[in-house]
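Part of the complex only, each chain left as placed.
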Amino acid sequence: MSLDERSALLIKYQSVRQQTERIVEPLSAEDLQIQSMPDASPGKWHLAHTSWFFETFILQPHCPDYDCFHPDFHHLFNSYYNALGTPFARPQRGLLSRPSLEQVISYRQHIDTEIERWLTEEQVDGDLANLLVLGLNHEQQHQELLLTDIKHGLSINPMAPPYTQGDGEQLKQMPQQDRDDLAELTWLRVPEDTYTLGSDGKAFSFDNEGPAHQRYQPAFRIASRLVTNAEYLTFINEGGYEQSRLWLSDGWAYVNQSGMRAPLYWRKVEGAWYEFTLSGLQPINPDAPVCHVNFYEADAFATWAGFRLPTEFEWEIAAWLHCQKSGAAGRGNMLDSGHLHPQAEHDELNAPGSSTVDGPQLLGNVWQWTSSAYQPYPGFRASADAVGEYNGKFMCNQMVLRGGSCVTPRSHIRISYRNFFYPHQAWQFTGIRLAGDDL
Amino acid sequence: MSLDERSALLIKYQSVRQQTERIVEPLSAEDLQIQSMPDASPGKWHLAHTSWFFETFILQPHCPDYDCFHPDFHHLFNSYYNALGTPFARPQRGLLSRPSLEQVISYRQHIDTEIERWLTEEQVDGDLANLLVLGLNHEQQHQELLLTDIKHGLSINPMAPPYTQGDGEQLKQMPQQDRDDLAELTWLRVPEDTYTLGSDGKAFSFDNEGPAHQRYQPAFRIASRLVTNAEYLTFINEGGYEQSRLWLSDGWAYVNQSGMRAPLYWRKVEGAWYEFTLSGLQPINPDAPVCHVNFYEADAFATWAGFRLPTEFEWEIAAWLHCQKSGAAGRGNMLDSGHLHPQAEHDELNAPGSSTVDGPQLLGNVWQWTSSAYQPYPGFRASADAVGEYNGKFMCNQMVLRGGSCVTPRSHIRISYRNFFYPHQAWQFTGIRLAGDDL
């Protein structure tokens, strides 16, 4: 690899790693210790695990004189259950008071020093460079999880504390929304055709995004904007959670077993709806996209509204046709905007009359539940090593989400990106875009 | 409807209803009372519920002078949780000692008398005739469930009692298999193309089999016969259940939580493998298809063998291309053969050298797990009434199985038929057919 390429890689490495540290800056050792449910991990664990990745897949196998920081960390911060031995039980991660946050930060610095030395001094071929880029994308995934896990952890606290302990200046204040500006919902229509979908692997992508493949698609239409809080509230108020006919069988069972009657972080206080956000408890903004709904809720809402969710293929086709060419893909509300909360889709984002050409913003704000089960693309083959096994393992019982959210790093997301969660999960920033057959 | 059509329908009605009664004939009131897990239902409940269907959807709404047999039965024998009120809790069905078997049989006779009277005396239009046919298909589904549920119930009993209480004459003895006859595994190759899949609805089919739709399919190959017990035993003996890399993440969790180390009904007795069958405990037949594996096991076996499971679309294309034209579809081991257990696939069924033309038998013996999540076909719309809601409700978290089993009535199965179960379930007669990309 050329010196320039190495230098660019080093800058990217430092940029991603520093972003992680900026995310945890407002938090105390205690905030980074807690694990509020088995699905989540403590912040401290994310800090360590992302470093463990570089140590395990780059430094240990490829730097002969690498000096291991601590022999127990390999076991403690491993999340890969297979080829690398049994990891520490996930639901107990929040019980590891040792190593301390201070030690974990030293561990990060140790890894950074070693990676930087390696990038400047060693022979780094293209495969290893790709592995480093994979590690950076892996860390960006954990940046999003850090924020969603911290949000869940703080949400348990009856004091509803904001993510920022101090005066909240780290967060941009949520701007007052002007209701007149809400973008009108229009339908993007896509004709039937055989489309090529998935990543061709020329730019970085995860293995599950490929191979590129053809797919016959009947005509369909997809909404130009996300479902709003006001629309979802109508669903609630009209008894959406009480009518079994709107729900999938498993969804109805989950509603009854969990007792849920509103999105995850909604709270009714003296008759008014609020939601817990990373800025603490805030009144619901009726124009902002509904967020923290699970797949069952998304599907039931779509049924109630007389529509359906898009397949992941429809979403991807629409994104290619309508968004990328217009450059809209780069303008969404993501981590870099600093809002850390979905924002109402205004006409400035979604110019009126332009819906078929350069208009709607499919990326950002919230991950959008699709109706597609997470399954391999035709010809998909998981790579045989420990790194590669990761995505293929989960191709059962989960649903695909597309588009990235307000806590996804901008450089991490792309149109072919496939996120996946279990249908009952809602602690990610997840929302709803409607679709329908084009009759 | 013409007199002839009515007469044909009456004969079909009587034939299906009598088949149900033949199935329960060897069983006592106690055998038909028990419910060995929440997924299963008591035999008595199946007898009543299938009658309830005709009462609820035909007699009550369409025969003004229908005389209800018992007012409580509507609630007790309803499995439709939605439009028809809350049914009696499924896991407690085995606790309904009243009504007695005798009363349930009277209920069946009452329904039969009324349906027969209606068919001969009333105006029966095409829609109602279709509803009756739906009821008969519904009853045939429950015939299969009756046998699988009874098998599970008896399997709990340490005495491993056969389904037939007496001397076993109701069951044909399982023939001694001649190992030399086992059909060789060959690969059926299918070229890439855009195929039309799904039922066009001209003949009877369930709503989830349609609409017919186009689908682009890359080239693939599919095995000419099912995976055998001997092959599966090799998987076990080579440590298949101990290697996490072979398993989906949820599958590995299930293996560890359940402790399973062999198919559901296999038992090791003094070092030798037996399986519990409807004829009691029997030695494993190495050449017979492996049966009662769940999706995770099927997927792990395929990974271990270096192949994969077919998609449901691949299965359907192969069945149309290779089987139907050869007439092979009608020759499989199904309920009507009376074996009630998978049989080795012999060359008589699968003539050597004929694999591309008239050869393999894709129907019968065992339901074949596909790699496809159970999802709606493009353009699918659940019908709005209580009958129609059924299949669409379950389009989440389940996997599609194809082909019918040794306890499926022959007239019930067809190539477009989509069965679906949760990936951990194995009490149906479920097995494995391998597939691969055609490289």
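Quick notes
So that you can tell them apart, the chains are marked A and B in the order they are listed, and the count of residues begins at 1 in each.
Criterion: contacts are C-beta pairs under 8 Å (C-beta built on N, C-alpha and C of every residue); 3 or more make two chains touch, one makes a residue touch a chain.
Since the structure is predicted, the reported quantities are computational estimates derived from the model, not experimental observations.
Assembly remark, whole complex in this entry with 2 chains visible in place, copy number of the identical chain is 4.
Quick note on the criterion: only the chains that are shown with their structure count from here on.
Rounded to a whole number, the gap between the C-alpha centres of chain A and chain B is 39 angstrom.
Of all residues in chain B, only 81-83, 194, 213-216, 218, 244-245, 248-252, 295-296, 299, 371-373, 375-376, 378-379, 389, 393-397, 399, 423, 437 touch chain A in the complex they form.
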